[in-house]
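Report on the structure given below.
We show some of the complex, not the whole, and keep each chain where it was.
Per-chain residue numbering starts at 1, and chain names A and B are given in the order in which the chains are listed.
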């Protein structure tokens, strides 16, 4: 049984950071394991991401860099690239970040990060009215 | 033969970010391979870290997260923890960052990051006058 207050806080933070795709991801996880979905909502978003000591922009940056460094976790990388744009990073800053990553994680990790960023940017292009 | 202008820019940036221990590291690398020392100075510091699109605080954050996520690179992690403090992150913010890292890279990586941070903080305690 989830902790209701932390769950509400976590859901609000999740929506703020990752938007509708993040809420969809939680539903997908909950269909496999409701408890895991609760841990993601309550521990990651209700506890950790709601802590006061770092702003959300910095937290999303940490997510993007850590996941891109690890490699092999494209769905999570894309979710957090959306998150990074949602909380205020520009497309150009994210590209810059991936260039920086080449130094520490090597060019293959950096290039895969750039390709993921390109795809995420394309998904967000507003459909212009006719 | 190094590119003198980029080399000078890189050395200034290195000193600004990593301080005297960074300059010592470059000397250590140069004793093994002068060319590698030049790449570190010119490519990492003269090219990448001198780019305008992200501030130094963000670049040092990326360094710390990427190296702590990878694991098994303590000397570089410590050098960049000093760097992060040098360019304006507080000790409390670095601790906060390692807590965030537990989510993405797991608790062992986060705890090793915390222990490295503790040791770096201790090295920087000013020796009080008698």
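Please note the rule applied: a residue touches a chain if its C-beta (ideal position, glycine included) is under 8 Å from a C-beta of that chain, and two chains touch if they have at least 3 such contacts.
Owing to the predicted nature of the structure, the values given are computational and were not obtained by experimental measurement.
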Size of the entire homomeric complex in copies, 2 being in place: 6
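The definition used in the following text is that only the chains that are shown with their structure count from here on.
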Return the distance between the CA-based centres of chain A and chain B, expressed in whole Å. 25
Listed in rising order, chain A residues that touch chain B in their complex are 43-44, 48-49, 51, 53-54, 58-59, 61-63, 65-67, 69-70, 92-93, 95-97, 99-105
